[in-house]
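Step one of this worksheet: look at the structure below.
Shown here: the complex without one of its protein chains, the others still in place.
Let's turn to chain A:
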Amino acid sequence: MHTCPRCESKEATVVATSPVEGKWEVYLCPVCIFTWRSSEPETITNPEKYKKAFKIDPADIANATNVPAIPERKR
């Protein structure tokens, strides 16, 4: 498990490793769905250096609006 740079949950998993061995891994956070590659700059990969304006508080996710709205079932 890896720490998500954006929402700082500790549940991110590896979804891909570089076809050329040892170059990088790609991680995906199941909480805020942030995706990143280990070879990206620290402003992307390091929770402390990730841009503050783009951080996500997991508590806010439930309140996000649906786009488009889910229509009522008609049948």
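Keep this in mind: a residue touches a chain if its C-beta (ideal position, glycine included) is under 8 Å from a C-beta of that chain, and two chains touch if they have at least 3 such contacts; residues count from 1.
FYI, contacts and distances are computed from a predicted model.
With the options "Thiazole synthase", "Phosphonate C-P lyase system protein PhnH", "ABC transporter permease" or "Phenolic acid decarboxylase" in hand, the undepicted chain maps to the protein name "Phenolic acid decarboxylase" (source: UniProt).
Residues of chain A in touch with the missing chain: 6, 15-16, 18-20, 23-24, 26, 28, 32-37, 39-41, 43-44, 51, 53-54, 56, 61, 64-68, 70-75.
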